[in-house]
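A single protein chain has been omitted from the complex, and every remaining protein chain is retained in its original position.
Chains here go by letter, A and B, matching the order in which they are written, and residues are numbered from 1 within each.
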Amino acid sequence: MPSLFVLGGARSGKSRYAQHRAEATGLSPVYIATAQAWDDEMRDRIHLHQQDRGPAWSTVEAPLALAEAIRAHNASDAVVLVDCLTLWVTNLLLADRDIPAATTDLTKVIAGARGHVVLVSNEVGLGIVPENALARRFRDEAGRVNQAVAAAVGEVQLVVAGLNLTMK
Amino acid sequence: MPSLFVLGGARSGKSRYAQHRAEATGLSPVYIATAQAWDDEMRDRIHLHQQDRGPAWSTVEAPLALAEAIRAHNASDAVVLVDCLTLWVTNLLLADRDIPAATTDLTKVIAGARGHVVLVSNEVGLGIVPENALARRFRDEAGRVNQAVAAAVGEVQLVVAGLNLTMK
Partner (left out) sequence: MPSLFVLGGARSGKSRYAQHRAEATGLSPVYIATAQAWDDEMRDRIHLHQQDRGPAWSTVEAPLALAEAIRAHNASDAVVLVDCLTLWVTNLLLADRDIPAATTDLTKVIAGARGHVVLVSNEVGLGIVPENALARRFRDEAGRVNQAVAAAVGEVQLVVAGLNLTMK
């Protein structure tokens, strides 16, 4: 089934674009959040975003077990929106998980999906080399995940200032 | 009337591209600088840039009241070049102004302009999340302004290494 990867900068409008594309399929939309509700403030913010998306959407949290969450919620009449891969890479890094293995799992799930899969990620490699070693490692891992996902999907859109550019 | 938004990175050639496009209209060119002459060195640099643009151009300084400056200098036989929005956002942030309200004013002036309007801005969201909280806030505000202006204009060009890519 078709899959879409939406790549963009901070405040580029990438999540809104991805949401519109997911809704345009007319399928039953499932939002897979990689953000974790650490405290009440975060829980409130996640709740507000849920209300923004409206009652048609169901929401699932998958800070680490992303491939499993897509597999569990992907059906031929569903569209799954993953927002975002950058946060997922951060979570894997902080939990000291095997990122290449998790990436392989993810790309297999995308390739075998019965319904639509839409994935959102940040492009973070177009600035100066970060001075912080953890930030450099994150940048490397995020870049590798973005390349692997871009290779696995059928369509890639780069979003800049709310406008999309077809990369694939 | 047509309006053009030129978005690019640092040292991408975005200002030169915007200036060429403004001159190619054949209209009377007005340069609206958002930079402020804080000291003599800055005053000298601004003066040098003015000489570079040549005698056809008139120059106006608008570090904060940008919508007003465009409104005042926009005429059916004029092209107004705003360089750049990123510095304007910085000025608004440091002066603790209402950035969403100022952005709405700006997009209204663009939509209602009688002459050509060309606006230049930096894309700053494609690197690593800044460690500095003010830099993060600036990045968010600049991204929102870029999205709003991109939606308001008729044409958007992304400039990378001196080459332009049509986004809209």
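By our rule, a residue touches a chain if its C-beta (ideal position, glycine included) is under 8 Å from a C-beta of that chain, and two chains touch if they have at least 3 such contacts.
Predicted model only: the values in this text are computed from it and were never measured.
Residue B:127 is the one among B:29, B:63 or B:127 that touches the chain not shown. The missing chain, though absent from the display, is touched by one residue of A:18, A:62, A:110 or A:158; that residue is A:158. Mapped onto subunit B, the interface with the missing chain covers residues 8-13, 123-128, 130, 132, 135, 138-139, 160-163, 165.
Listed for subunit A, the residues touching the missing chain in the whole complex are 5, 7, 9, 123-129, 131, 139-140, 142-144, 146-147, 149-151, 156, 158, 165, 167-168.
Heads up, the rule we're going with is that only the chains that are shown with their structure count from here on.
In whole angstrom, the spacing between the mean C-alpha positions of subunit A and subunit B is 32.
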